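I have a structure I would like to understand better, so I am pasting it below and will then ask my questions one at a time.
Every protein chain of the complex appears in place save one, which is left out.
Naming follows writing order (A, B and C), and every chain is counted from residue 1.
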């Protein structure tokens, strides 16, 4: 099996889809001639031409809205936001037109929006956001957030095959840092959670870039405690069964979320556990997340707000001692 | 003290502010000549003129964006969204320009956005939303949601006096249904929670239109249990102290939220309690909310999804028996 | 890049060239059905049988009837809230429309969405959302797919004068202009956006913008159904020939309030009286009477159809509350949009 970076895995998924399904169409700013701000579609325009790797005007509502139109007449558009943050400019089309279409009209909108998200590299308040919770709170939109290269590829295939709008949260910090074995060709990864590391004393629940942080945090220094790491992978649908199963086995939970803490994905997971996993709990449902602050630019400030290995380890230690 | 409806209280607050502070400026679609879709500003244009009760173009981003501009040069704009749902079209200006301005630039944006929200009257998928959680998840924006006429007035005064952007969630279903004594003149209600009904066996935590639902649900039929109702009033800031205090006294919690359940305000409250109130809990943190579905139009469908008195009572009963 | 400034609408004569007598009766029939159905729905609303609010297009029937009539079966439409005749022309039955207003299970959205927020996907239509004018982008995207696939089809959508103030209008017009897409934009200038008059929405008539986006803009008498048809027909021809989008400004008047609750006090009485003389139905009736058509017979048959539809819709059940949370997501394959009925181009299809 070839070893790919997270970014290469995303590129490979897109390339495989373009090759195997001529309904697939990539749309975005600077994705064609330039190959994308992060070079995810580097070289694509040469192979697939400007009609299938479309350089759009600078207009996010336009990108999402026209993609919806293309989707309902049979295309499979995959839109790139140059940074996830810019989805705020296409928000209305996504939540109101795409998200509600099937429920209201029985009309499917097979649309993928790729959202390069997350902080950790001095991107500042407008290039570091993790906006997934906005879409979790908007009915009719699926949301996935891979943490490995293999899942990035498989989930992207599944997202493109899915007849519904899917927000594909690709964490920029993982692009070149994560590298693992990825099956070649088209395969689907289900929208379910995955035990990234089994354990029985405590479970750390995370997704996206917080999975490697969690894995590093629990890899040692916890005095031999058996700590599980559950990688959610999919936020909508949320794999409640897997979450509750981990909680039942481990009884202690730390939820790690890079997003601002209020009403984040982590809040939803905590609420779920407090309601349906209450009887398994042997301690408070602990959260580690970014405080409610725009992500600052300067490294010392940014590092002070983003959840890191130390904070996660500290939270685990305290809870294990509870 | 005069008795006013919720709607009259909002009107009165706006009128008092326009009279007492010439920096105050109302902006919105059809708020002038027509007096607003819900007649909140009926007659205002006659008293204050079209410059201070401004009929704007049909452009929500324009409304929020120009209001930000006016705010930073010393005005106190109060924007009306014709329905809260349309804030999706002004989303970017609110979360990115207004919400992050003070943190980034030290520049205050004294701006109020009035959001007539909520369902219950066959408004359908685009006139029934409760979008507050989107803004709770966006740093730098305060969010308040009154349930009584007195609080509607006091919180609106506080919101207008506040140097920060404030989303004022006014629930349409309460406009003419809620009526109570309201002090005259300008007064401020703090952005804190309020015990709407004291109790000691269980606390129902709610805000906005769910407060009267909760009060009705617990008013009888619970076999004499002493049930508290906590009206959050403010979602950002969230009155953690009051919440944890109620939980400590009551040990059992039902959280009622009219919004779609995923990543809703109720999820945040539940997560808070599961982390910081865990030791007080004597049962699961139960949530009653709208499932993750657009709000349907037809009455039997709408009633099936919105939380009502019966569902709340049932949830309390079950939890009391736990 | 050829840009054109607005020019006067094609005269009636040009329209007649492309319309048979039967077509011209069809146009009248669609308008009569629209008006009759909306009047009936208003009555049902007053009787408490139509939940929520109620919007109509009284006096504007020619805009949707004329424009939709020029479309082919495989064209795709996003029909707006004052454009009921377009649905009728595509083949939506009166019964399902009244059921839709009443939130019945057999309404086009099955009670999930209300009033005119619908589109019958089996007839090539994508239902509008409230947020105006979001559908301009959806129509643009459909046209983009047609062009990418080299198909001889076009997309059409409507929107109001007020809607031109929103960013999505611009993003759609600009996108369509840059990519020279086969899309027809119908700007329904009915003098008001809710209570807001034109001079609060724009300083210059937005049809002037078409040239600045690189395509044709034309102004048409929106109360002349045949002129509307002709402008749309020509626009479609341009679209299919690869000559890009057209912005058609249909000048008309909203003769009723914005919605049922709106008494329209903000509109000068004389303005309404003036426009009443230009009623689009009377105009088309006169044309056909002059040609010896039995307009009274047509009226009677339309009335009978509406009566029957109302009876059937009133007897239809409300949706089952246990289904309220079904179908948020599509579980199977994405079903494509179907083709619509298109009387002028000779295609009758769609639902039974």
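Keep in mind that, in the parts below, contacts are C-beta pairs under 8 Å (C-beta built on N, C-alpha and C of every residue); 3 or more make two chains touch, one makes a residue touch a chain.
For clarity, every value in this text was computed on a predicted model and none was experimentally measured.
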Residue, one of C:212, C:291 or C:315, that touches the chain absent here: C:212
Among B:100, B:127, B:194 or B:287, the residue in touch with the chain that has been omitted: B:100
Selected from B:70, B:149 or B:232 as touching the chain missing from the view: B:70
Touch with the omitted chain, as defined above, among A:124, A:154, A:266 or A:307: A:124
Residue ranges of subunit B at the interface with the undisplayed chain: 25, 51, 56-57, 59, 61-62, 64-75, 92-93, 96-97, 100-110, 139-140, 142, 163-164
Those residues of subunit A which, in the complete complex, touch the missing chain: 29-30, 33-34, 37, 55-62, 83, 85-86, 88-89, 121-127, 291-294, 296-305
Missing-chain contacts mapped onto subunit C: 1, 3, 164-171, 174-175, 177-178, 180, 199-204, 206, 208-209, 211-215
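Quick note on the criterion: only the chains that are shown with their structure count from here on.
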From subunit B, the most remote chain by mean C-alpha position: C
Subunit A and subunit C, separation of their C-alpha mean positions in angstrom: 40
Centroid spacing, where centroids are CA-atom means, of subunit A and subunit B in whole angstrom: 30
Subunit C, residues touching no fewer than two other chains: 109-110, 112-113, 117, 129-131, 167-168, 328
Interface hub residues of subunit B, defined as touching at least two other chains: 85, 88-89, 125-126, 292-294, 296
